[in-house]
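Missing here is one protein chain; the remaining ones are kept as they sit in the complex.
For chain A:
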Amino acid sequence: MFGENLSGQIGALVDHLRRRGESSPPNLVEVASVTEVLIATMQAYFRSIDTSIYREFRELSDYIAKARGEIASLRPGDLQNERLPRAGRELEAIVRSTEDATNKIMAAAEAIMAGSPSDPGYSDLVSARCMDIFEACSFQDITGQRISKVVDTLTYIEERVGRLKDALGSGLADEPAHPEETRTGDSALLNGPALDGEGIAQDEIDKLMGEVAPPPAPPAPLAPATKASQADIDALFD
């Protein structure tokens, strides 16, 4: 805007000097006064540029300061050095304790299965092993507390990331919820356990197993000690 005015004003001065020069050359006073006007105009122009640049930089500086403040409130050092490693250790402990509990419960069940009801000590064995099972089940209380700590950490991150996003403004466009699938081949089939509502149930799988085209070479079970006849084998494919 100001740049256009400046261009117009300089153009007018030059035209004036040119017109003046057609009748007689401009004298020194006229040239000096034109130069004075030109300098004053240029000074005003550069002052306006300074002000607008200064305003832009100040806004940028405020934005960066706000972002820095929000990032600092995320306490990335605390997250990286304390909270996330702690959450990882809690999850590892959960895996270990559930595995320990499962093994204890299975060992107790195996001991009961191996016992004979006709043995005189069978009732005591069952009672003792059932107590082992109860004890092992206490892992649930501890894992519940551990999971709560992990959830707290996730909530902490969620809240602060939300604040950071608010601070940075709505100009931040979300990435697509499901970025373009980069896995290919067999690895694309690895999805892990499904949550409720995901995946398909066993009866649907059974249906699919019946519907999908059979493999090119259907396998037959290993023959037992005696050789199976062709009829036996054929019967297995029915």
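Operating definition for what follows: contacts are C-beta pairs under 8 Å (C-beta built on N, C-alpha and C of every residue); 3 or more make two chains touch, one makes a residue touch a chain; residues count from 1.
Operating definition for what follows: contacts and distances are computed from a predicted model.
The chain that is not shown carries the UniProt protein name "Two-component system response regulator", picked from "Two-component system response regulator", "4Fe-4S ferredoxin-type, iron-sulphur binding domain", "Metal transporter" or "Cytochrome c". The missing chain, though absent from the display, is touched by one residue of A:Ile39, A:Ala93, A:Ile142 or A:Leu208; that residue is A:Leu208. Here the missing chain is touched by one residue of A:Ile49, A:Met106 or A:Ile142, and it is A:Met106. Where chain A meets the chain that is not shown, the touching residues are 99, 102-103, 106, 109-110, 113, 186, 189-194, 198-202, 204-205, 208-209, 212-222, 224-225, 228, 232-233, 235-236.
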